[in-house]
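Got a structure for you, written out below as structure tokens; questions coming shortly.
One protein chain is absent from this view; the other protein chains keep their places.
And now, subunit A:
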Amino acid sequence: MARYDRAITVFSPDGHLFQVEYALEAVRKGNAAVGVRGTDVVVLGVEKKSTAKLQDARSVRKIVSLDDHIALVCAGLKADARVLVNRARIECQSHRLTVEDPVTVEYITRYIAGLQQKYTQSGGVRPFGLSTLIVGFDPYTGVPSLYQTDPSGAFSAWKANATGRNSNSMREFLEKNYKETSGQETVKLAIRALLEVVESGGKNIEIAVMTKEHGLRQLEEAEIDAIVAEIEAEKAAAEAAKKAPPKET
């Protein structure tokens, strides 16, 4: 088996591309990230590892915008993310130039996924070690979308998804609790999913909300703290309600 994991372009006898799978491992070590699609809003959330005291927090932005109507968050190698995001931004503008139209979310996802796939089929390069969650609105129909790509170059659309550290537990939570939401409810759902795996508190979570009218907006720490407090209160109320009925009988 060890013989088949050196070169990226070599399949193993049982059909694996080991380098791609190792790239997925790198993703699993990355920050937890979640994306939820609502009816009129899309929310991205990511775990913020505590920054060192001397580090300027503003220079470490995990949720980036690719164009006015498209945003992206990734889990995995941050340097790879920078390169990929730059190429995607160029492609967004190039598309605007050649067809005088903003890109659709599906188009730019297909481009990013295609780029990631290209690096799994060339000599002398390694795959990008990151999975991305891409959200945005269709420039004409205004329909919100959420897409995920991974190091193999596969992509698909989701109603809600998580990637990075402990993504399985986040996804399970989302599967259990997902329903069509809009506005603040969508934000709360995203934060609740993140709180499953991340230490509670505004300084450990970064949330960005995208709407058709106002584009991407990063939530302030104070706002996040307020919503977290709301969620905690709701949880406590639910706990109390659960304990109450048995007493009555």
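Methods note: a residue touches a chain if its C-beta (ideal position, glycine included) is under 8 Å from a C-beta of that chain, and two chains touch if they have at least 3 such contacts; residues count from 1.
Here, contacts and distances are computed from a predicted model.
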| item | value |
| --- | --- |
| UniProt protein name of the chain not shown, from "Transcription and mRNA export factor ENY2", "Small ribosomal subunit protein eS24", "Transmembrane channel-like protein" or "proteasome endopeptidase complex" | "proteasome endopeptidase complex" |
| Touch criterion as defined above, residue of A:E21, A:D40 or A:E106 at the omitted chain | A:E106 |
| Candidate in contact with the missing chain, chosen from A:Q55, A:N86 or A:S156 | A:N86 |
| Contact footprint on subunit A, counting only the chain that is left out | 86-87, 90-91, 98-101, 104, 106-107, 110-111, 114-115, 118-119, 122, 125, 140 |
